[in-house]
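Got a structure here, written out as structure tokens. Questions coming.
Yeah, one chain of the complex is gone here, protein chain that is, but the others are all in their spots.
And then chain A:
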Amino acid sequence: MAYKIVASQCTSCSACEPECPNEAISERRGVFMIDPSKCTECIGHFDVPQCVAVCPVDGTCVIDNSVPRASAA
């Protein structure tokens, strides 16, 4: 599993990008996305996933169940 960004909800404020401990978040043409192969859901880094905690619009950074957990701590 990993977190993903719901593009229709995202305001492109860029708050999440610098908070990600894995540099999994990037912007492409104004749209932010999470690279599932880098996302660890912040396990081992912080108590809560940083993208979820910092995002000003609730329901924007959500669990992506379709992605198998690749790099759990």
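As a working rule, contacts are C-beta pairs under 8 Å (C-beta built on N, C-alpha and C of every residue); 3 or more make two chains touch, one makes a residue touch a chain; residues count from 1.
What we mean here is this: contacts and distances are computed from a predicted model.
Participant: According to its UniProt entry, is the unseen chain "Flotillin", "Monosaccharide ABC transporter membrane protein (CUT2 family)", "FeMo cofactor biosynthesis protein NifB" or "Putative maltose permease"?
Facilitator: So the chain that does not appear here would be "FeMo cofactor biosynthesis protein NifB", according to UniProt.
Participant: Tell me which of A:Met1, A:Ala15, A:Met33 or A:Val62 is the one touching the absent chain.
Facilitator: Residue touching the chain left out of view: A:Ala15.
Participant: Which of these, A:Ala7, A:Ile43 or A:Val57, touches the one chain of the complex that we don't see?
Facilitator: With A:Ala7, A:Ile43 or A:Val57 as choices, the missing chain is touched by A:Val57.
Participant: Hey, which chain A residues sit against the chain that's not shown?
Facilitator: Chain A touches the missing chain through residues 9, 11-15, 18-19, 30, 46-48, 50, 53-54, 56-57.
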